[in-house]
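All protein chains but one are shown in place.
Lettered A and B in written order, each chain numbered from 1.
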Amino acid sequence: MTSAVSETKTNANNIQGILVNDTENENRKRTAEEKEKEEENNNRHLYVVIEQEEGKILPASFEMLGEGRRLMDNFNSKYNPKENVVAIILGHNIKHLCQELIYHGADAVICADHPELRYPRNLLYTKIISQIATDKSSAAQISSSNNTFNKPRYMFFSADDTGRHLSSTVLAELESGLASDINKLVINDLEIRHEHKTKGKPISYKKTLEMYRPDFSGFLWTTILCLDNLNPENKKEFYPQACSIIPGVFPQIERDTNRNGKVIDFTPTILQEDLKVKIIGRRTIKNKVDFNNKKAIVSFGRGIKENAEQNIKLIENFAKEIEAEIGISLPISKKPYIINENLSSTYMIPDRVIGTSGRKVNPLVYFAVGISGAVQHIAGMKEAEFVISINPDAEAPIIDESDIFIKGKIEEVLPLLIKEIKKYKEKMQIPQEVK
Amino acid sequence: MLNPSGTLNVAVIVKLEPDFSEGNVSYNSDGTLNRAETKNVLGPHSAVASSAALYAKVKYGANVSVATMGPPIAEAALQQSQLICNADELHLYSDRIFAGADTLATSEVLRAGIKKMANEQGIDIVFSGHRASDGETGQTGPQTAWKLGYPFIGNVIDYDIDKERGYVRLQRLIKNYGHNDIIEELESPLPVFITLDPSYSPFFNTVSQRLNLALNQNDAEKRSSRYKEYLKTFSAQSLELNLKSVGLPGSPTIVYKVEKIPRAKANRKADIIDGYSQENLSQVARRIYGILGETIIK
Partner (left out) sequence: MEKFDVAIIGGGSAGLAALKQLSNLGKQAILIEGGKKIGTKNVSGGLLYSKNTTIGKVYNVEDVYDNFLTDAPVERQITKYMLHATSKDKMFSLDLTPTHNYQTNFGYSVLLNKLLPWFAKEALNSAEKTGGGIVTGIHVRSIMWKDENTIIIETDELEPFQVKAVIAADGVNSEVAQITGARRKFTQSDLYQGVKVVVKLPEEIIEERFEITNNEGAAHLFAGDVTLNHIGGGFLYTNKDTLSVGAVYHYDSLIEKPTEPYELVNALLSNPFVIELIKDEVPETKENYKNLSKEEELRTRFKANKLIKDWKELHHTYYSPSGVKELLANGKYKTKEEIKNKVDSIHDELVSKYDIEFESNYVELEYSAKLVPDGKRCRMKKPYFKNILFIGDAAGRGIFVGPRIEGLNVGIDDAVRAAEAVSNAIDKNSFHSNILGERYRRLVEESPYTKDMDEIDKNYLKVFLDCTKQVPNDIVDYRYRAIFKLMSNSTFRGISVGLVNKLGYRRLLPILESNKTYTEVPIKIAERKGKDVQKSYSIRIPAIAERIAKLNYNDDSLSHIKVLDSQSDFMKKMVTLCPTKCYSMENGRVILQHEGCIECGTCLKETEWRHPRGEKGIAYQYG
C-alpha cells in the first residue's frame, strides 16, 4: 500500500516537471486538479493482443510488439514510473510461444492456455481478454510496485478480421475508445480544447496516444484520440486507449534471446454460456488467386481508367507473357468502371487486392501499372524484391517504391514492352533448343 | 426463437455511402474524395447484408426490419435495402444529438433501436455488412452485437437455420492474407449477430424457393416505391437513450486532426525510363528476364 502511495507521488512530481517546461502560466492553476486525476488513474501498461494460428504467431503480432517496444521505451525515458509491454496470448498448447513473444519485445506475457481456446471465437475470446485486461493479480505480477491496477493504459489489436472484431467487442466490454487501421502512433502530452470533452476549456491530457489512420483513398491522415470526459457535467474515464494496427506497416524488432520477461499463466473463467458458439469443422481452401507461387505479379490501379477495358486486356496479355499473377489496388475492387462483365468479375475482385485491406506479397518482380502508390497499397507490395512501375506521372509516390520507373501511358508502353519480351524470349529459346 | 409465435425476426443494419462507381464518384485534385459532389447510395456491403435478410425471408418466412442511423437523407439507404430484402419495417435513427458519434456511441443507438424492432418481440438474427466502403472501421457491427448481448460472428458466407431447435449453422471465411483461407463451420443458438463476408451471395436451391423469391422481389418493388409507409423515425428520446451515452458525450474518441499524408521517404531509387523508347524497353525486358529467368522461357 505504501509503495502505491509513493508511486503516485513520483507521478505527480513528474507532471510538475513537465509543466515547468510549459510556458503557459495558467496551466499551473490546474495542477491540483490534474494531480487528483492522475492519482485516481490506475491504468497501466500497453497490452498487445497476440494472434496465433495453429501454434504459429502471425507476423502482425510481432510487428505490434516491435512498435509497442519502441513506444514504451520512449515512454519510459520520458515518464515515471516505468510501464511495460504486455502480450496477451490465448490458445491451446501455446506455452512455448510465450518466450518467443518476449524475444520479440514483450516485457511480460499473459497466457491463457485452454482446450476451448484452440481457435478464436469472438464471444469466448472477448470474455477472456476482458478478464485479463482487468485482472489485478496478473498486473501485480508484472510490476510488483503497482497493485492498484485498473485497466491497461493502451491496448493494441491487429487490424485483420479476427483482431478487428475482437478489438470492437473487447472495447465495448471495457467501455472505452478504439481507432481502427492505424499506421502511425505517437505518445504525447496534448493540450485539448473540445466542445464536449473539456467543455471548451483547454486541458492538458498526459500520455495520450495519437493514433494516425489513413483514409481509404490513402491521401488523408486522421489522428484519433481516446480521451477521458473531463466535462464536469459528464465525467468519465476512458481506458484503455485502444487501436487496431494495419498488418505490415510496422517493422518487427530483431529477435533477441537475451531478452527477459515474465510469463504469467492466466486461468480463464469459462461459463457454459460462453461456449454456446461451437466450431463444428474447419478446412483450408486454396486461394483462387495465387500470389505465392508466382515469381511475378502485375498489379494495376486507377491509372487504367482512360481505357479500362483495353488496358486490362493488355495487362492480361503481359501477365501471360511473363507468367505473372494479376493484382489490383483497392479502388479497383469496387468495380469503378463499367466494362465487359467477364473481365470485371475476373479481375476487379477483392481477392486480388494487394495492400492493407488485401494481401501482402513478396514476388521477385512486382509491376505496378497505373498505380499511384497510396500507403495502403505500398504496405502490401513493399517486400517485393524488384519493383517496376509504369505511370505517366513521375510525381506519383510509387516512384519511391520502384527500382525501375517507366514513364509513359499504359496503352502505349505495354504493347511495346510485350513485344520486347517476346523478342527476348525468342532469342533465348533458340540456343536452348540447339543444346 | 425469441418470438413465441414462431416467426423468425431478422434485422439488417445498413449505411448510406459514397457511390464509387464511375461517373458518380468525384475526387478532389489532391486525390481525396469530393464528398459534396459524390452521390450517395446504399453501401455495397449493406446490400450484401440485405441479401442475407432476403434469404431468411424467402427460405424461412422471416419478418425483416432494416435500420440505419443518420440524417433524413439516409432514408435512401433504407429504401434501397427494402428493394433488395422486401423489408417489413424500416427504422431511421435520426437526432441532432447523434452527430459526431464514434463507433461506441453509434452502437449504443443501434442497440436501442434493435430492441424496438418487430414490436419489441426480439430479433433473432441481426445482419450487417463487412465494412463500409468509405473507410469505415468495421467496429460498429461487433460493438452493437456486444451491447445486445448477442454472439458476434463475422465473415459469414453461408447460413441455415434450424427453426425447431432455434439454432443457426454458419460457414465463415477466415482470410489469412498471403496464406490459404480457412472455412470454419459454426453452430450457435439464436439470437446471433452476423456480418457477411463481401463474397456472400444467397443461393436458393429449390423451385419453391425460387418462386417465393420472385414473389418477394415483386413485392419489394411495390413496397420500396411506397417505402415511407414502412418507415419509422426515432429520436434519442423515443429510443429512451441516456443522452450521456450517445453522440459526442458517449464517444470516447475524438478526431484530433486531419492532414495530408506526407510523402514517405523513398525506399528505392528508381531508374526513370522513357516508356516510348523501344531501346529502353528492350533493356527492361532483359532485366526482367534476368530476374525471372526460366520461369518465363520454357
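Please note the rule applied: contacts are C-beta pairs under 8 Å (C-beta built on N, C-alpha and C of every residue); 3 or more make two chains touch, one makes a residue touch a chain.
Bear in mind that the values here come from a model prediction, so they are computed numbers and not experimental data.
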Candidates B:N119, B:S208, B:S235 or B:Q278 - the one touching the absent chain
B:S208
Residue of B:N180, B:N218 or B:Q237 in touch with the missing chain, whole complex considered:
B:N218
Which residue from A:E191, A:D393 or A:E426 sits in contact with the chain not drawn here?
A:D393
Touching residues on subunit B - with respect to the absent chain:
205-208, 210-211, 214-215, 218
For subunit A, the residues touching the chain missing from this view
306, 309, 340-342, 345-346, 392-393
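The definition used in the following text is that only the chains that are shown with their structure count from here on.
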So the centre of each chain is just the mean of its C-alpha atoms; given that, what is the distance between subunit A and subunit B in Å?
22
Under the touch definition given earlier, write down the residues of subunit A that touch subunit B in their complex.
53, 119, 121-123, 126, 160-162, 164-165, 167-169, 171-173, 175-181, 190, 192, 194-197, 210, 214-227, 229, 231, 234, 236, 238, 247, 276-287, 291-292, 295-296, 305, 321-323, 331, 334-338, 350, 358-361, 364-365, 372, 375, 378, 382, 385-390, 394, 397, 399-409, 412-413, 416-417, 420-421, 423-425, 428-429, 432
Would you pull the subunit B residues touching subunit A in the complex into a rising list?
20-22, 25, 27, 30-33, 44, 102-104, 107, 133-135, 137-143, 145-147, 151-155, 169, 174-178, 180-189, 192, 198-199, 244, 248-249, 251-261, 263-276, 278, 280-282, 284-289, 291-292, 295-297
